[in-house]
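The block underneath contains the structure these notes are about, expressed in structure tokens.
What follows is part of the complex, with its chains left where they were.
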Amino acid sequence: MALRTGEEYIASIEALDLEANVLGQPSGDLAAHPLVRPSLRAVAVTYDGAHDEELAPLFRVHSPLIDGEVNRFTHLHQSKDDLVNKVLMQRHCGNRTACCFQRCVGLDAANAVYSVTYECDQARGSDYHGRFRDYWAWVQRQDLVVDGAMTDPKGDRGKRPSEQADPDLYLRVVDHRPDGIVVRGAKFHQTGMLNSHEILVMPTLALRAGEEDWAVCFALPADAPGLRYVLGRQASDTRKLEGDPIDVGNPTFGGQEVLTVLDDVFVPTERVFLDSEVEWSGPLVERFAAYHRQSYGGCKVGVGDVLIGATALIAQMNGVARASHVRDKIVEMIHLNETLFACGLACSARGQATEAGNYLVDLLLANVCKLNVTRFPYELARLATDVAGGLLGTLPAARELDDPELGPYVRKYLAAAGGWDPLERVKVLRLIENLVAGAGAVAYLVESMHGAGSPMAQRIMIGRQAGLDQKIELAKQILGIGY
Amino acid sequence: MALRTGEEYIASIEALDLEANVLGQPSGDLAAHPLVRPSLRAVAVTYDGAHDEELAPLFRVHSPLIDGEVNRFTHLHQSKDDLVNKVLMQRHCGNRTACCFQRCVGLDAANAVYSVTYECDQARGSDYHGRFRDYWAWVQRQDLVVDGAMTDPKGDRGKRPSEQADPDLYLRVVDHRPDGIVVRGAKFHQTGMLNSHEILVMPTLALRAGEEDWAVCFALPADAPGLRYVLGRQASDTRKLEGDPIDVGNPTFGGQEVLTVLDDVFVPTERVFLDSEVEWSGPLVERFAAYHRQSYGGCKVGVGDVLIGATALIAQMNGVARASHVRDKIVEMIHLNETLFACGLACSARGQATEAGNYLVDLLLANVCKLNVTRFPYELARLATDVAGGLLGTLPAARELDDPELGPYVRKYLAAAGGWDPLERVKVLRLIENLVAGAGAVAYLVESMHGAGSPMAQRIMIGRQAGLDQKIELAKQILGIGY
């Protein structure tokens, strides 16, 4: 099958005819719903890249798995360069969408499952890896979007899965059948669930003996019976229902976050990739997280570029682009954004082959990358707010500019420097608002904090991966202590 | 007249029957409009304080101007203790409303106009001060809300008022009549305009010879002919129209920001407090700004307290309240919030009597206070986001919990630690969202940046007020250079 275009992708999602609750009621035609459609458009960008002359060398790559060309968003990384190119591709998509484009999580999940199943098979004599290879070859050939699903509801986070008042608060196997398993639970925060063809489910933490029911990894089609969806709210989400794209801020693209329920869903054996393998849940979480923490060194940087550009543009419109303090703030935004990029690149450039053959990022640096992502976008947002000026919080609706009676006043007093039309000034302010305190902030700020794991998860990994004992030895060596 | 209650205040605003454009159309019954009503409720808290047994000693104060008891929100400060008590009162109101309660700006304007008009009269033989005393005595007796109005549209900020393509981009006198003046222009970012009885207009910058037309200060009733209002949008504003207070986050209170147009409005002479007095515009801006920068050391701290409380509460509900990193983040939030409070107190405790007799805060420390306010609430918001968890960006609508089909799933998987009902967890998350990325963020973040002047304005004042030359002398003295 040829690589799909964005248009073909959208048609394929429409054909799935998924159902979900949105704002407290059934959505009707979900793929056309104004709260969902922008997220399809964002994913479509990941498809169109493969059909753009300039970008194709970045988006298209040869996959040994199918011995054919695939969209890099379904690729199993074969080299450090592949890891670096992933980050470059993500930055580009962020540049084009100014939002989360929602296709990385499946890519990151696949690369993690690929190597973990291999090692599990080697150690246990199981045959998960072969199943997964078959599955993923099909995904590559069909050029699908796969939603990686990890985060369980967790209930009382001070307790293990089996200690919860309700054992379903961590997704688990409730029945083993000859031809497959039955699973029950939910996954929170499922970015891009309702524009995906498939869902690839993983456990959410390192498990122990006695917790076999929760040690499960499998894939399902998005329209499998028993899957139930509830769309999450975003700040200013209903502006998308008002019919005026300007007040939305980002007029074309957006994200989505979905509470996904698996209500006793049957999974056939060939789509089960780990079952009761408690000791492999830890490595799976760790690797998926590492890949996804790398991702943020590309995608958030790409969104950051747009925020920086919008900030520089509003500075022109405000007549302050040459003020030294404004230039200084923009340089600071660039500096922080490029520091994130550097981290994304570095963990890629230091990647290594797994036993299964695909490449894994450097675990320490990937966690360092993400921990910076939990900080710097917030400072970028603060600086953008500073430069944008108070209108960021007080601007009237765009349609006020067309009001027959008050519109002329609004236009008159929103006059900009440099000959810009007041409406263009409004557009730029609304884009910045979208990213710092609107629907876009869900991806740019909240997800930067919690996506791919909350900061404490990165700190724990950094502590583990840093080789502290060896650093202590260095100090001892300098001092001749214990030598 | 007795001090009004909150209820009486609301009735008095309803009686004004103001009109405004809201979301692109005439508002209808403005005082009852769901986007405006929460702001009346917030102001009402400032009235009710004077009728609360415990709070009355703080909210009621004897005013020498009318030799009677007034609400402190209309008081001309008579001592350092008055300045300190203002901050305490503001923190309390922030605690009760979790938003901007919108009555400080008139208080701060009055105290600035009071001393500046006095000094102008002394220097120039004018009679502005007497006019203002009469006006403000009436305000005190009537216990009114006065909106202080300073920020002009400014157009190209690299240009002076007279250099603008449109001279109206700074509000100005367009006609002098025997009985008064006619003014034209607009004021941006008018917090609380549509719940005020009066508007007290001031120039927005230090003016020079040749800029007399812009050097004007005066008061008007909010319903004066020629005043036109357009309500600003806030993040997630239309959730207030959905009929479910839970998703709003702050179910009762809120702010408002208004673009206010003065379309050739007549101001009678007895309400003109500066006219063509270019050399007094600078001191007026400086003092108003200083008082208002002090204010933020009270009100934002009060909102910060609620955010800290909500963060500690969600930590309990998530089962992580005892985790050392969570406690550490909450301590950091407290530390930053109290640092702001310390600055608000310090500039008050170092206040001094003006020539007119009322008390002015320490200019340097008031600017230091506000500059910290442009930073710390952002870090508080970031830390609250960290502790709250990813649901902050992905939570479904509250009414999903009642959905006959999906509601049971949503409730099941939103189960909280400590026996909290899922709906209570939703409420707390929505309150935090309101403050960090919703309508409340307009006051807590954007206004913290730009209200009372953007950070560069504080930096300039800090540079001016710091006595740098004297510090250089200290270094020389230590070194014996030039002695």
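As written, the chains take the letters A and B, and residue 1 is the first residue of each chain.
Keep in mind that, in the parts below, contacts are C-beta pairs under 8 Å (C-beta built on N, C-alpha and C of every residue); 3 or more make two chains touch, one makes a residue touch a chain.
Since the structure is predicted, the reported quantities are computational estimates derived from the model, not experimental observations.
Engineer: When 2 copies appear, how many make the full set?
Structural biologist: The entire assembly in this structure file is built from 4 identical chains.
Simple rule for what comes next: only the chains that are shown with their structure count from here on.
Engineer: Any idea what the CA-fit rotation angle from chain A to chain B is, to the nearest 5 degrees?
Structural biologist: Copies differ by a rotation of 180 degrees.
Engineer: Could you grab the centroid distance between chain A and chain B? Build each centroid from C-alpha atoms only and quote it in angstrom.
Structural biologist: About 38 Å separates the centre of chain A from that of chain B.
Engineer: Quick one: which bits of chain B touch chain A in the complex? Just the residue numbers, please.
Structural biologist: 21, 23-25, 151, 153, 155-159, 164-166, 168-169, 186, 188-189, 228, 230-239, 242, 247, 257-259, 261, 263, 318-320, 322-323, 325, 374-375, 378-379, 381-382, 385-386, 389-397, 399-400, 402-403, 405-406, 409-410, 412-418, 433, 437-438, 441-443, 445-447, 449-451, 454-456, 459
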